[in-house]
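Here's the structure, in structure tokens; my notes come after.
Just one protein chain is left out here, and the rest sit where they should.
Labels for the chains are A and B, by order of writing; each one numbers its residues from 1.
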Amino acid sequence: MLIYTLKRLLQAIPTLLIVITISFFLMRVAPGGPFDGERQLPPEIEANLMAAYHLDEPLPMQYLRYMGNLLQGDFGPSFKYKDFSVTELIMQGFPVSLEIGGLAILLALIVGLPLGIAAAIKRNSTVDYVVMGTALTGIAVPNFVLAPIFALVFGVLLGWLPAGGWNGGALPNLVLPVVALSIQQIAYIARMMRASMIEVLGSHFIRTARAKGLNEGEVLWRHAIRPALLPVMSYLGPAIAGIITGSVVIEQIFGIPGIGRYFVQGALNRDYTLVMGTVVFYGVLIVLMNLIVDLLYSALDPQIRYDD
Amino acid sequence: MTSDTKPYSGEQAQGAPLPAGGPNPPRSPEPEADVAPVGAAPIGESLAKDAWRRLSQNRAAMLSLGLLIAIIVVCIVGPWLLPWGLAEVDWNAFGTGPTLENAHYLGTDANGRDLLTRVLYGGRVSLSVALVASFVSLVIGVLYGAISGYLGGRVDNYMMRFVDIMYSLPFMFLVILLMVVFGRNIFLIYAAIGAVEWLDMARIVRGQTLALKRREFIEAAHALGVRDTKIVTRHLIPNAIGPVIIYVTLTVPKVILLESFLSFLGLGVQEPLTSWGVLISEGVDMMESAPWMLLVPSIFLALTLFCLNFLGDGLRDALDPRTR
Partner (left out) sequence: MTQSLLEIDKLSVTFQLPNGPVTAVKDVSFSIAEGETLALVGESGSGKSVTSTAAMRLLPELAETSGAIRFNGENLLEVTPKRMRRVRGNDISMIFQEPMTSLNPLHRIGRQIGEVLIRHKQLKGKANRQRVLELLNQVGIPEPERRIDSYPYELSGGQRQRVMIAMALAGEPKLLIADEPTTALDVTVQAQILELLKSLQAKYGMAILFITHDLSIVRHFADHVAVMRYGEVVESGRTLDVFDNPQHEYTRMLLDAIPRGRKEPAPADSPVLLSGQDVKVRFALKKRLFGKNEYFEAVRGIDLSIRRGQTLGIVGESGSGKSTLGRALLRLLKSEGEIRFEEADISGLDKSGMRPLRSRLQVVFQDPFGSLSPRMTVGDIISEGLKVHHPELNRRQREAEVIAALEEVALDPSMRNRYPHEFSGGQRQRIAIARALILKPELLLLDEPTSALDRSVQVRVIDLLRDLQKKHGLTYLFISHDLSVVRALSDDVLVMKEGRVIEQGSTEMIFSQPKEAYTQALLKAAFLESEAA
């Protein structure tokens, strides 16, 4: 297990290397630079700035310098937020993004799994049709449509909840972004759970369990749910990635100071180091999440053992 | 590696077998008539026809198909029939709501441009992106997956390792970077989205190819001396096509969503072109004063996605051999 984990972490190195390299050069070949701002800077000041940030060096040199700093855990200074280092910005934004994303995943599982199970048990009943119809709607209405509507309806028209802002993570401020972020994932998870539950309920070992004289509750709880969870587990990796991506929009709509916002603004502003920092950070995050999901999977399924 | 069995194993079970939970499936008591009765040479029902028959019995799927065709036709034909141009400004109507009086049936935007006209033009863009990008991902994915699966062994191993690496890239961010860097060009959108979405397709096709390769009819073809190219074209591809179709119906809505997501972030197509995502993004800004600007493109987008998903589910049920 430990060896497997280490092996996976080693395998992640080339992945991250690719991410860093692609995004580094992509950023640099882009027209425009970080100091193209609103007002034209005098050439000598711009030259000084360029030199200060080593932007006057040849690209390969810059690349090596960046990699060297990265190895020491230094993401460099932000060009736009001049008083902050990228590390500081990420460390400020990440807890916020984590809170929103983590809660959204949790909500998606808490709501999605029981809905899927209920639809599978009551297959082809009204319950099933309602749940699956709602789920399809959830998939069909993207979160960047839902979020503003939520903000308008619950925030502005009804005034029940704040339509935006973070307010230090106060509960009322959390509700709308978390719900908006999780709805699509709820729909996906419910659909998946239903499908895999139906498959499991039709399997031979469920017939065996019934033949033992167990009641339906025991059959479901002891025999059906765990195997049905397996495919949903393996969807969690992509789901987490989806939540992270989604949070880019959600943070923008609700004005939440997470990292998603930094990324888009950074990219538009040619804030090289900030963009690089967020991409690398997300790359590591996704790799780690996939690893955790795989380890969880092996905990559920005894047939998968990561011995070597 | 467990990767090849992982994604979509649950999703594809959507059309699970009918009499689940039962013992041997109840067969119609057809005698194992070993020697066929004599009759006129009848034309058999191919699997495709069979699937179509099942699909046409699925009312929700057929309704979705009809609606989808209607949306496509309206997007193509509509702009010619409407009196307004894409960027034409009506100086008498700035931000007016839906009405029948001034031929702005779904209202105008803040610049006095006809919303219906813009939504239909935007639909052309969104749908064309869906079509082209899905096609790009289809071509890359099918070729990659078929080659990997058919060659097998070490080549397969490396090719799939590469896919695994690609999977763990934060792709969305690279696409966003790409759009920022190379400007908001529609061809770039086609290519970028297509390049992202081919991974799943490659995995599915590879899995299919591997499974088919072990099937006895492929072995029989080898035993007949059929050439490799013929085996691929005559046996492998026709038999792998079902899951591919199912997956394409899943890809198209994903692509539409991705495009509108990019457009929403301000990274999609550029003026004077527009797309549903762009319109939604504009609508959000005007949400409080002109809610129809958000609702109209959102409804078009949601309806299209809804129909595509319903159609996908129906196709999956119709093509899944287990429900046969």
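Everything that follows uses one rule, which is that a residue touches a chain if its C-beta (ideal position, glycine included) is under 8 Å from a C-beta of that chain, and two chains touch if they have at least 3 such contacts.
Given the structure is predicted, the values throughout are model-derived calculations rather than measurements.
Peer 1: Of the residues listed, B:138, B:221 or B:294, which one is in contact with the missing chain?
Peer 2: B:221
Peer 1: Can you name the residues of subunit B that touch the chain not displayed here?
Peer 2: 18-24, 26-47, 50, 153-154, 157, 215-217, 219-228, 234-235, 238-239, 324
Peer 1: Residue-wise, where is subunit A in contact with the chain that is not depicted?
Peer 2: For subunit A, the residues touching the absent chain are 203-205, 207-215, 222-223, 226-227, 300-303.
Operating definition for what follows: only the chains that are shown with their structure count from here on.
Peer 1: Can you compute the centre-to-centre distance for subunit A and subunit B, using the mean CA position of each chain? Integer Å is fine.
Peer 2: Using C-alpha averages as centres, the distance is 23 Å.
Peer 1: What does subunit A use to touch subunit B in their complex?
Peer 2: The contact residues of subunit A facing subunit B are 12, 14-15, 18-19, 22-23, 26-27, 29-31, 136-137, 139-142, 144-145, 148-149, 152, 156, 191-193, 195-196, 198-199, 201-202, 206-207, 231-232, 234-235, 238, 241, 244-245, 248-249, 252-253, 263-264, 267-268, 275, 278-279, 282-283, 286-287, 290, 294, 297, 304.
Peer 1: Note which residues of subunit B are touching subunit A in the complex, please.
Peer 2: 2, 6-7, 9-14, 16-17, 20-23, 165, 167-170, 172-174, 176-178, 180-183, 253, 257, 260-261, 264-266, 277, 280-281, 283-284, 287-288, 291, 294, 298, 301-303, 305-306, 309-310, 313
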